[in-house]
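Every protein chain but one is kept in place in this view of the complex.
Each chain gets a letter, A and B, in the order it is written, and its residues are counted from 1.
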Amino acid sequence: MTYILQQGLNSLQLGSIYALIALGYTMVYGILTMINFAHGDLFMVGAFLCFLAATFLHLPFVPTLLIAMIGVALIGVVIERFAYKPLRQAPRVSAIITALGVGIFLENFTLVFAPYPQHVPTLIKNTTWVIGGVSVSSLQLIIIALSLVLMVLLDFIVRKTMVGMAMRAISWDKTIVPLMGIPLNLVISATFAIGTSLGGAAGVMYALAFPVIDPYMGIMIGWKAFIAAVVGGIGNIRGAMIGGFILGGVEILVAAFLPSTYRDFVAFTLLLILLIFRPYGILGKPRPQKV
Amino acid sequence: MSKESSDNGNWKNWLSRQWAKIVTNRKLLPVLLVIGLLLSFAIPQFGLLNQYIVLILIYVGINIILSTSLNLVNGYMGEFSVGHAGFMAVGAYISAILTTKIIPDSLAPWLFPLVVFAGGTGAALIGLMVAIPSFKTRGDYLAIVTLAFLMIVKSLIENIEVIGGPRGIPGITRLTTLPWTFIWVVIAVWVIRNFVYSKFGRGVLSIREDEIASDLMSVNSRQVKMLTFVISSFFAGVAGALFAHILQFISPRVFDIIKSTDILIMVYLGGIGSIAGSILGALIFTILLEVLRPLGMWRMVLMPLVLVVLMIYRPRGIMGLREFRWFVPGYDLIATNLWRKKKEAKDVSTS
Partner (left out) sequence: MFLQAKGVTHYFGGLCAVSDFNLNLKPNELIGIIGPNGAGKTTIFNLITGVYKATKGSITIDGIELVGKTPNQITGLGIARTFQNIRLFKDLTVLDNVRIANYSQSKYNPIEALFHTGRYDGEERRIANHAMDLLAVFKLQDYADEASKNLPYGLQRRLEIARALATHPKILLLDEPAAGMNPNEIGQLMEFIGWIRKEFGLTVILIEHQMRLVMGICERIKVLDFGATLAEGLPVEIQNNPKVMEAYLGEGGDL
């Protein structure tokens, strides 16, 4: 029992990181029907900004987090303006390949300055309590709580603010949006800013939880978060959160009961099975094609 | 000044006319193929080029097979498969197991074509399995299926101890030679070209354009998809087998998502739906990476920027949806004219 609780807590921690990254994929997809494959690498940039702020500026946790989120958001907006915007009318794959290119660029640009894995200093004094046999660390609690706060905030923005409503209008039907006087470019920029800043926040949390970081760390985690978005139903914000927690749970449970080398195998097999039964993910809806 | 520029223009005109002559002269192609084959034997035999360049040429060949075969699914059929490295892994492992564990060393060079064929066949069988989800799913969801497939293959290999698990298979004999590479490239390009210019290939194109309309115009889309995945993965397997026997060491990590990404880049760089584009993409990608080697780590910073700029200015790649005449079957080029001539002749005789 305590074992299960312990693993449950670990799943929540990993799941909240996946969920934050998955949100970025899903938001961009909802608006541009484009998979932003550079998103995993923006997560990595977030981790490195955290490393820079903590190591060289000796900043405490909160400013570090803000720097990482704002920095990544700026980069995200710039990428959209210069690399994706010219391709809005182009075939969809061109944008996807461009995103892959941007991702590779971010990885290797970081690699030039950080050829070796870097160690992130401790920003949060980590105290561990043992409650009924379950060890709970303050870091874990902060990661989970902070992710939840960010997700609730996002849900609020999307549902209740003007920007959020505009986002939902665009993802519903792009052609009517200019008719309604919505500034399309501004809303797309806002989406990128919000989506990537969540990825940046995830990068910071990941760097605190697993303090050795390298420029390629975003590839696998990015793909997995993307899968979480798909599992939840890509384009669906609540789906992305659910998908993130499911993926975190599956990975931790597999690692708990099987040799860790089976983790990917089980996770991806489950993904295939899920897609057979729910081809559009848990909360996604098929968009019927009219003939 | 003006004379000079017109001279310049004449000279350019002359050059472009010569070039047009070469590229439209279809009789030249077999001649070039024979010369190429002879050269591929002669170069290593007489040491015409240094070892390093021979190695690069072999990699160019393997990459041509990879990009041409991936273009079939991603360019011609318009899907987005990211699992090509998985098929490559299957071919590489099957062939490496055959040459390191089963076939005696003395026989291996003689049986090598069969070994490569076996690698391709194994990959093709797996390709058949990936084709099944493609009946129902398209686009992003099929991309996920291929990604999951790649991860599952990698993870399975990591967990099978008899084939080395995560450590892989070392000590593979270097059996991939320049002539073999050349021959396999020619086979791959020829077979894929033949497929593209057949009713099945036109079926592939129609699925990309409009799958529903295609089905309603009698195209058996399941059959077409199955064939496409089988052929594409067969040649990925062939490339994997050749790759294993030049690298001489394989492990699951060799065939990760980054490998798939490289092949994707070659395809979209060269141009979707074009054999000439695939060859060009493989050539440019492989050679550029070598030429930029002195830049050190900046090389991999520059490469993706080139890709991004290219995508912005040519979203379909260099040769996107266009083809070099050499790769189009002769009859296809003249079918309409032939019909017109026949018609005219008939009109004359009836009047």
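Please note the rule applied: contacts are C-beta pairs under 8 Å (C-beta built on N, C-alpha and C of every residue); 3 or more make two chains touch, one makes a residue touch a chain.
On a predicted model such as this, the values are computed, not experimentally measured, just so you know.
The chain that is not drawn here is touched, among residues B:Leu205, B:Leu283 or B:Val306, by B:Leu205. In the complete assembly, the contact with the undisplayed chain comes from B:Val219, out of B:Ile43, B:Ala92 or B:Val219.
Residues 191, 194-195, 198-203, 205-206, 209-210, 212-221, 227, 231, 321, 329, 331-332, 335-336, 339-340, 342-343 are the ones on chain B that touch the missing chain. Although one chain is not displayed, its contacts with chain A can still be listed: residues 288, 291.
We take it that only the chains that are shown with their structure count from here on.
Centroids of chain A and chain B (each the mean of its C-alpha atoms) stand 34 Å apart. Per the touch definition, chain B reaches chain A in the complex via residues 74, 80, 133, 136-137, 140-141, 143-145, 147-148, 151-152, 154-156, 158-159, 165-166, 212, 257-258, 261, 264-265, 268, 272, 297-298, 300-301, 303-305, 307-308, 311-312, 315-316. On the side of chain A, the complex with chain B involves touching residues 35, 83, 86-87, 90-91, 93-98, 100-105, 107-109, 111-112, 115, 219-220, 223, 227, 230, 234, 259, 261-265, 268-269, 271-272, 275-276, 279-280, 289, 291.
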